[in-house]
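Attaching a single structure in structure tokens format; questions to follow.
Note that one protein chain is taken out, while the other chains of the complex remain in position.
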Amino acid sequence: MTINIENEKQQDTTEIESSRRNFIFGSVAAAGLSVAPGVMLYQTANARSLSEKASSKVRWGMLVDTSKQVDWNKCVEACNKEHGLNNETHSRDDQKTQYIRVVDVTNKGTGYSMSLPVMCQHCEQAPCVDVCPTGASMTRPDGIVLVDRHRCIGCRYCMMACPYKARSFVHEVLSDQTENTPRGKGCVESCNMCVNRVDNGQDPACVEASDGAIVFGDLNDPNSAISTLLKEHGGKQIRADLKLNPGVHYQGI
Amino acid sequence: MRLQLNIDFSFNSFFNKKSLQKLPLAVAGLALIASFNTVNASQSDLGPSITIQETSGEKCVLPSEEMRRQHPDLLKHDRIKTLREGVRAKADGGVLDGSLKQCVNCHAVKDDNNKYVRIDNDQHFCVSCHQYAAVSIDCFQCHRDIPEGSGDFHALSNHKEVNYNAVVPGTYSLTVQDMANIAPEVHSDDN
Partner (left out) sequence: MKKLHFLEVEGNTKGFYTFLGLFGLISVIGMLAAYYMEHNGHWVTGMSNQIIWGTPHVFAIFLIVAASGALNVASISSVFAKTAYKPLARLSGMLALALLSGGLVVLLLDLGRPDRLIVAMTKFNFVSIFTWNIFLYTGFMGIVGIYLWTMMDRPYNNLTKKAGMAAFIWRLVLTTGTGSIFGFLIAREAYDSALLAPMFIIMSFSFGLAFFLLVLMGSYKYTDRELGDYIVNRLKNLLGVFVAAVFYFVIVYHIANLYSADHRGITTFILADGGIYTFLFWVVQIVLGSLLPLGLLYGPTGNNRTMIGLASVLVIIGGMAQLYVIIIGGQAYPMHLFPGMEVSSSFYDGVVASYSPSLPEVLLGLGGFGVTLLLVTVAVAALKFLPASLADAVADPHSK
């Protein structure tokens, strides 16, 4: 049953689809559970049932292969679409939200240059979580770093603390947000690893748009695709010297 | 300038204690909410009428009377569960009681052109009551105020407009007109 839902989600979401989806999510998913209790079929191995808490047995992570020749801007677009970003009307360019950006890196000595997507790195020892006075900036047990906007007072200390410049502040009144990504004036926000999709057993939007250049999965599961790849080919974390143990790993940097 | 959260705060904690009846009639807004309790006692033509959009087909998570009192707690409880803990469904797989998304999906109101009305419109389900009760909410500063898509078709809602006449509860020696005078008009953009 759940797979049905996913198929629907991947279709071009017309209005009818969208409302049907809600309907199905509301009632049919329940039927799916009662027919086969505990046997929810998800794409990823360690997915839990939606009624369970996120568990620290799982640590979600991403592996970005920068050597693959993909247009990383497609990931940026997918992210903007998924979360309804880029809808500011007043903000200057340096005030607009970006969850993910393409960074061009050049080695001045050798002239070698490359591009890579940088988003929230979902650190294990996240500085933004440490510094947040209210606990709005938080790590979910499964390693996803989120801002609880109900608690965020907009002090921006987390933005000061983030070594990756991953966070943005909403500088104006927003409207017409997407259903799954509430966001509004005066709060800080950042990549949430598409937590709504992940909970539904889907890959994050950027992963889906990356033509396989980004692999998403459970770092704690030695048999997951991401762990296998990391074991075979290794990976690097940006600013690993800071010892924050980010959940996002890179190859080819 | 920014008092609405305080109002919101006291509003909820009063509800928690379920001691509404014992409260002195200090806050006009609270008195008005209390009046919902007896909103069906048939005294028509007494005061301003408030339009409540009814949904049919599916029933809400609690009877209306309880919903009126408890929806803030439901929402607050489940927002913690969902956002901080990752719980997105009830044990039986059903949608959480306090899912604001589901509230909006069921209770969205359409205008004459068959378009969903937004949060800046008095007809919006949440606005219609909250404006009347003079309790401002900031949910929709971040949350989407209507279902996704243009909403030409919506599975759960089949709206019937029901006109209730707000009625003065006997225990309070105020007329509806009095209350209407006390209760300030709140517009959603004051949020």
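Going in written order, the chains are labelled A and B, and every chain counts its residues from 1.
Here is the rule we use: a contact is a pair of C-beta atoms (placed from the backbone, for glycine too) under 8 Å apart; a residue touches a chain by one contact, two chains touch by 3 or more.
The structure displayed is predicted, hence computed values, not measured ones.
Within the set A:56, A:95 or A:223, the residue that contacts the chain not displayed is A:95.
Within the full complex, the residue among A:170, A:191, A:206 or A:248 touching the omitted chain is A:170.
Residue in contact with the omitted chain (choice from A:162, A:195, A:230 or A:248): A:162.
Within the complete assembly, residues 88, 90-92, 94-98, 101-108, 118, 127, 129-135, 151-157, 159-165, 167-173, 185-188, 238-239, 242, 253 of chain A touch the chain that is not shown.
Convention: only the chains that are shown with their structure count from here on.
Residues 79, 83-95, 101-102, 105, 118-119, 141-145, 147-156 of chain B are the ones that touch chain A when the two sit in their complex. Only residues 13-16, 18-20, 22-23, 25-27, 29-34, 49-54, 138, 140-142, 146, 148-150, 173-180, 182-187, 195, 199 of chain A touch chain B when the two sit together in their complex.
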